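Removed: one protein chain of the complex. Kept in place: all other protein chains.
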Amino acid sequence: MAEIMELGEAVESLVSDGDSVAFEGFTHLIPFAAAHEVIRQGRRDLTLIRMTPDLVYDQMIGAGCASKLIFSWGGNPGVGSLHRFRDAVEKGWPESIEIEEHSHAGIANRYVAGASNLPFAVLRGYVGTDLPKVTSTIAPITCPFTGEELMAVPALEPDVAVVHAQQADRNGNVAMWGITGIQKEAVFSARRSIVTVEEIVDEFEPRPFQIVLPSISLDAVSVVPNGAYPSYAHDYYPRDNAFYEAWDPIGRDRGKFEVWMARHVFGVEDFAEHLRSIEAEGMVKE
Amino acid sequence: MAEIMELGEAVESLVSDGDSVAFEGFTHLIPFAAAHEVIRQGRRDLTLIRMTPDLVYDQMIGAGCASKLIFSWGGNPGVGSLHRFRDAVEKGWPESIEIEEHSHAGIANRYVAGASNLPFAVLRGYVGTDLPKVTSTIAPITCPFTGEELMAVPALEPDVAVVHAQQADRNGNVAMWGITGIQKEAVFSARRSIVTVEEIVDEFEPRPFQIVLPSISLDAVSVVPNGAYPSYAHDYYPRDNAFYEAWDPIGRDRGKFEVWMARHVFGVEDFAEHLRSIEAEGMVKE
Amino acid sequence: MSGTTNGNATYTADEMMSIAASRELRGGVVCFVGIGLPSEAANLARATHAPECSLIYESGTIGAKPEVLPLSIGDGELAENADSVVSVPEIFNYWLQAGRVDVGFLGAAQIDKFGNINTTVIGGDYDEPKVRLPGAGGAPEIAASAKEVIVMLRQSPRAFVEKLAFITSVGYATGGNSREKLGYPGAGPSVVITDFGILRPDPETKELTLVGLHPGATVEAAKEATGWKLKIADDLETTYEPEEKELQVLRDLKERTEAARKAG
Partner (left out) sequence: MSGTTNGNATYTADEMMSIAASRELRGGVVCFVGIGLPSEAANLARATHAPECSLIYESGTIGAKPEVLPLSIGDGELAENADSVVSVPEIFNYWLQAGRVDVGFLGAAQIDKFGNINTTVIGGDYDEPKVRLPGAGGAPEIAASAKEVIVMLRQSPRAFVEKLAFITSVGYATGGNSREKLGYPGAGPSVVITDFGILRPDPETKELTLVGLHPGATVEAAKEATGWKLKIADDLETTYEPEEKELQVLRDLKERTEAARKAG
């Protein structure tokens, strides 16, 4: 049963040093506010999991929260590289980071297995690629009926899943629509979960392709308006493409990155103040 | 890409003697009209697949369409036994029928594997039950990562899946809502598919928990109002519980069954006439 | 068992059974509900002492709040006010197998002394049975994966048998720690509620033992209604009689259900 609580309290009570944490979102509904709270609370040694690590993981990795990354595509979508991620992988700054790399289909099915309480999932893939040479969590498996050989990947069972959604009701049921990616599987595969939402409503209106995460599948729901900024929340606000572009020179330079993080993440109380803080420097689009 | 066509033509061109056919529907949206058309066209030697065979399979089995049934729960929900099914299993009338019996979770995962083009699915179940003794399509499998032993079941890949839905649009996309059960997986696991719908609309309205089967995943869409009667179509008509009760004495008696089928299924042109025909004898609730 | 009288009203053994079963459902639990008697008891609990319990039906409805009792696991009534409606694979994989179900509430055709259940065939052998029952449905995985299982069925020598014709769903297997060896995540049946009383597994042997008698029932009658030599607890209790409110809510629910069944 979800408890509706402040985000700071949710992170405090549900995310610990050394945890494996999946902040999911497929371009849409990326839980920036929750990630900032984790950075601010100084969590260390996290295993970060995500299909598409982007700016938010660049920030977490650069801030030294992570010792490992499990992922399938890491970039600044539409812009280029994640420089903090590359700096950690290529040069070990601020500390070296272990990576465990899969394809999208591999990670997606690992979440499905975790959500289903199965130790592994099966797929057609990886054969003939170099991924099995560098990733130990890929192993052949034989169909007991046809004798066919396929590939297996182990279940992902994060300690915590963190996602952002449009709405919760007063009982803590959460509604999400538009592109909902892998969020349901991430939440269901995890031992604990935090969902930030744009707002609390009395009742959900039907929306195209809406999914609902029942309250009984969640631990904490926190209201954080604009909590997915600079990514977007379908029917709430668009993606701030300018921010993604503006991030490139900041992320590229260790010094600029540290100044930016000190000013806009560590130096603020919460995400609302973060938004005011970057707006004051002209970084939030009207 | 779905073609919108008459049901008679769809069955004629897509269902052949000897095919494996899944008519799915979990109490809701059971494709009675399509099944009657298959009976009327005299298909034989079918392997019928369904999680919850009920009246419609009782009718098909009694009419001699089936040589095999793959299922997980066979009954007249809320009433009792399927007498035509039991007569075939217990006494071989009108011909003996082979059965392949699973649990719901087993069949559901067999459809999922079929829909995913995988030869098998894995689940926690069957261990310690007598099902593996009588069902050959259950086999142990070992996790290559943890060494844990689980059970595997082979994919279901029906020749044809048949489902009923509320609406199609003019491009042949199909919308279905309320309890949608296993219908998506049945359609996606099958080589060919027929969907009957209550009506064609210009545009879908958003509905709670609506799913859409894109036109490109379907072969034939046929408009058959009340095509799920006596089961129900959420937001269109309720279940006719009286019919389910009235079926019990008909299904119980070979003679009564044959008379009823001759009069109301073989003796009519189409499902609309079937409905008028049973209504004339007081069997359709107002 | 026929009816009995308490201070306020006459009630039937079936009513006592449903009320006793409903009392087993604590508030706030997630309950996977079988159709028929379990559904009646679970909805009675929801309408009395456990309004917060969350009912899941295998058709995919989560947090179902039916006003009348469903006739089948897929009635529209179940989807109408549910918190969510999901696909059947999702219910079995992401909910049941994933360990999100606290209580599995099952009926049965036959049960043995270790709480194993038969809903497949009776008499003859599997290929030529005397009676072909509906089959497994969701029961095997409910019995396997729900954290605990509550079973409800009327007690008779035909239903409570020494040896099942077919094991459809596993209770405590052959007793003792034999269930644990099967590796199932759930703990097994914690209680069996009948029209005579309440049976719980012995902590060691896991053999179902009569621990409670409903008012008016006798140990002798319960023994006669059981196909094995029924063990009786030393501290046998007597079930509290139905409270007026329990009876009234149960009867209202059944009346509404009957009216809806006739109307629609």
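Letters are used for the chains, namely A, B and C, taken in the order the chains are written, and counting of residues starts over at 1 for each.
By our rule, a residue touches a chain if its C-beta (ideal position, glycine included) is under 8 Å from a C-beta of that chain, and two chains touch if they have at least 3 such contacts.
Values in this document were obtained by computation on a predicted structure and should not be read as measured data.
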| item | value |
| --- | --- |
| Shown chains that the omitted chain touches within the full complex | A, B |
| Candidate in contact with the missing chain, chosen from A:S16, A:N171 or A:N241 | A:N241 |
| Residue of B:A105, B:L118 or B:A233 touching the missing chain in the full complex | B:L118 |
| Selected from B:L48, B:V122, B:I179 or B:V212 as touching the chain missing from the view | B:V212 |
| Residue, one of A:F26, A:W93 or A:F145, that touches the chain absent here | A:F26 |
| Contact set of chain A toward the excluded chain (per top definition) | 26-28, 51-52, 71-75, 77-78, 81, 85-86, 89-90, 101-105, 108-109, 111-112, 123-131, 134, 148-149, 178-182, 184-185, 208-209, 232, 234, 238-239, 241-242, 244, 285 |
| Touching residues (missing chain, whole complex) on chain B | 1, 115-118, 171, 173, 184, 188, 212-217 |
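Here is the rule we go by: only the chains that are shown with their structure count from here on.
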| item | value |
| --- | --- |
| Dominant interface by contact count, named by its two chains | B-C |
| Junction residues of chain B - those touching two or more other chains | 123-124, 148, 208-209 |
| Junction residues of chain C, two or more chains touched | 84, 93, 97, 145, 185 |
